[in-house]
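Take a look at this one; I'll ask things after.
One chain of protein is taken out of this complex; the other chains stay put.
Chains here go by letter, A and B, matching the order in which they are written, and residues are numbered from 1 within each.
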Amino acid sequence: MLKSLHTVTDPLLDKNPVTVHILGICSALAVTTSVSTALTLSLALIVVLTIAAGIISLIRHHIPSSIRIIVQITIIASLVIVADQILQAFAYAMSQRLSVFVSLIATNCIVLGRTEAFALNNRPLPAMLDALGNGAGYAIVLLVVAFIRELLGAGTLMGFGILPLVAEGGWYQPMRLMLLAPSAFIILGLLVWAVRSARPAQQEPREFTPYAPERQVQP
Amino acid sequence: MTVRRVNGFDPWFGPVPAYGAPTAIIPRTIALLGDDTPGLRPVFAVETGAPVAAGETLFVDSKRPELRHVAPVAGTVRDIRRGPRRSFDRLTLSVEAGEAKAFAIPAPLERDTLVALMIEAGLWVGLLARPFGHVPAPDTQPAALFVTAIDTRPLAPDPAAIIGAHRAFFERGLAALRLLTPGKTYLCQRRGAGLPAVEGVVEAGFSGPHPAGLAGTHIHYLHPVGSGDTVWHIAYQEVIALGHLLATGTIWQHRVIGLAGDGTLRPALVETVPGADLHDLFAGRLIDGPVRLISGSPLDGRPTRYLARAHHQASALRHAPIAERRDWLGLAATWLARGSGALIPNRLHEQAAPPGLLPIPFLRAISVGDIDAARRLGALEFVEEDMALLAHADGGAADYGRMLRRVLAELETAR
Partner (left out) sequence: MIPARLAALATHRLTRGQLPVLAGLLLPLFWMLVTQGPAVLLRLALIGAITLGWQILFARLRGQGFGLEGIAAATIVALLAPDTAPAWQLALGTSFGVVIGLLVFGGHGRNILHPATVTLAFLMFSFTSEAYRITPELPIWTLAPAALLLLASGQANWRLLLGALIGLIGLGWLQTVPEALEMAGTGLFWLVLLFLLADPVASAATNASRLLHGLLFGLLTVLFLQTGTAISTLVFATLMAAIFAPLLDAMAIAVNARRRERRHGR
C-alpha cells in the first residue's frame, strides 16, 4: 500500500518528469498560454499514459525486444487518435485551440519514457499508478506555468477576468512577453531553480572543483 | 643570430637599477631551502654540528639519487628544520673557513661521466625540464637544451656583464653542456649582448619587455613542447659553476646577486655565496622604515630569509600600509575598488600573457580545475614563473601559479 502510494506521489515533486528529468518541455511551452488548454492537455496526457501503460504492461511478456519501441508507439498513437477524436466530438472549440498538440502527445518523451522504463517491467496496476503519478506531475507543472502566463499575459484565469486591463479602463498593462514561448522557458527555469533549492538532492554534482587555496603555513 | 621581439610589459617596481662592479660579501649563515626542489624527501649525510667541506654531500632524495645537494661553502651544520607534513624546510650552515672537496674530472668528457660528475657535485639540480618543471632524470635525453642568459625580471642584473667577468668558465661549461642532448643547444641572450660564441651552440636573441627573458618564452619560439617531447633548461650562473668545476676541480663558491628595490638606499651588485642570509646581504643598505625582504624579483620572488638557488637577485620593498592605520582616503579607495573577486578581462591580460597563450580562457580553466580545457590551451608549456606577470596584471590577488601547479600535477598523474 505504501509502495503504491509512493509510486503515485513520487513523480509529483521528487521525481517530477518535467523539473527533474526535463522531459515533455515542448508541449509545456506551447499550451500554457491559458489554464484551460493546459488542463485539457494534461487530462488527455494522463488518460493516454495510464491506459497505454496498462495495455503495454498486460502484454509485456509477449513483445519481442527488437520491436518493442514500434509496438509501444503503435499503442500510444492509437490511444492518442482516440483521445483526439473524443475531444473533437465533445469539445470542438477546445480542440481547435489545442490544434496539433493533442496529436503530439504521441511524441511526448514522458509517455514513451514511462512505458519503456516502468510499464515494460512491472505489473499492470503499479504501471498504471506510475503513469497516473507522472501524468499528475506533468499536470502540476503545466498548471503552475499556465497560471502565471495567463494571469500576467492576459489578466484572466480560466477565462474569468482577474486583473483590470488598461484597455477596459483599469491599471494593468498585460505583458506581451508572457504570451510568447520564451516566457514559458524562463518560468520553467525559475520553477526548476525553486524546486532544486527546496530539494538539494535533485541538484546535479559539480563538474569541477574550483581552486581553494590551502592553509598557508608561516615560512 | 635570429632575434625575436616578444610582446609584454615591464611592471613598475622602480627605475631600472644601475648596477656597478660587484662587491664581495660573505654572510655568516647560509641555508639550503626545501622549496628549491619541491617534493624532496631527504636522507641526510651529515648531522647538526658536523663540519663540512665545500662540495661535501649534505642530503640526497630518498627515491631519486640525482637530487643531491652539496654544501656551497665550508662550514658547520647549524640546524636542520622540517616543514609541515614531514617535508624538508631548510638546512642552515654557518660559514667558516675550511677545505673544498676535490672532484675527479674525467679527461675525455663524455655524457655518462659528465652526468655522474654533475650529480656528485650537486649541479644536477640546476637543470629543469619542460613540461612540468621538475629536475630531469639522468637517464632521459632531452630534445634540446636551453641556456638562459637573459633576465628581464624587474630589477634583475644584466647577465652579459656577469658572464663577461667569468668568461672562461662560462665557455667551458657551455661546451660541456652540449653533451647532454642529442639535439640542439640554444644560448638565449639579449640582442647585441655579445656573449661568448661556442662552437655547436646556437645563439638566439630576444628583445622586448618581460617575459622575453623567461625560459618558457624561449622554448615556445625555438622548440615547443607539450605532447611527448622534453627539453631542459639551465640558468647562466649554473653554467659558470659547471665551468669552474671542470676547470679547477672544486665547486664555484660564489654567486653574483643584484640587490635592489625601493627599500634599499641604492642598488648594489654583490658577489656572495649561494643560499646567503638576506639579512647579512642587506645589512647597512636599507632605508629607515618597514621593509620586507624577498628572494628573487618583486614579481615572482619568495619572502624567505635565505636566497633561493634559482634566484639571481634579492629585493627589499617597502611594506604596504597596514589596513588599520590607513586614512579615510585609502579606506574609500578600498571600498570603491572592491568587487566580486572574479576575473575581469582587461587589455593588460593580453599583453602580460606568455606568447601563444589565450589568457582569459586559460585563467578561467585553471581557476576552475578544468584539466582538459587547460591542456588544450597549452598548460603543459608553462610553469609558475610564466604566470607571475599575468597574476601581477590581474591585480596580484589570485595566485595563478598555484592553480597552474594543481592542473600540472593532475596532468602528470594522467600521463
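One rule holds in what follows: contacts are C-beta pairs under 8 Å (C-beta built on N, C-alpha and C of every residue); 3 or more make two chains touch, one makes a residue touch a chain.
Keep in mind that what you see is a predicted model, and the values were worked out from it rather than measured.
Undergrad: In the whole complex, not just what's shown, which of B:Asp79, B:Glu120, B:Glu203 or B:Asp229 touches the removed chain?
TA: Selected residue, touching the omitted chain: B:Asp229.
Undergrad: In the full complex, which residues of chain B touch the absent chain?
TA: These residues of chain B touch the chain that is not shown: 7, 9-12, 209, 224-229, 333, 336-348, 350-351, 356, 358, 360-361, 364, 376-378, 392-393, 395.
Undergrad: Contact with the hidden chain only, please: which chain A residues?
TA: Residues touching the hidden chain, for chain A, are 173, 175-178, 180, 182, 186, 193.
One rule holds in what follows: only the chains that are shown with their structure count from here on.
Undergrad: CA centre of chain A versus CA centre of chain B: separation in Å?
TA: 62
Undergrad: Using the touch definition up top, name the residues of chain B that touch chain A in the complex.
TA: That would be residues 83-84, 89, 302-305, 366-370, 399, 402-403, 406 of chain B.
Undergrad: Quick one: which bits of chain A touch chain B in the complex? Just the residue numbers, please.
TA: Listed in rising order, the residues are 208-211, 213, 217, 219.
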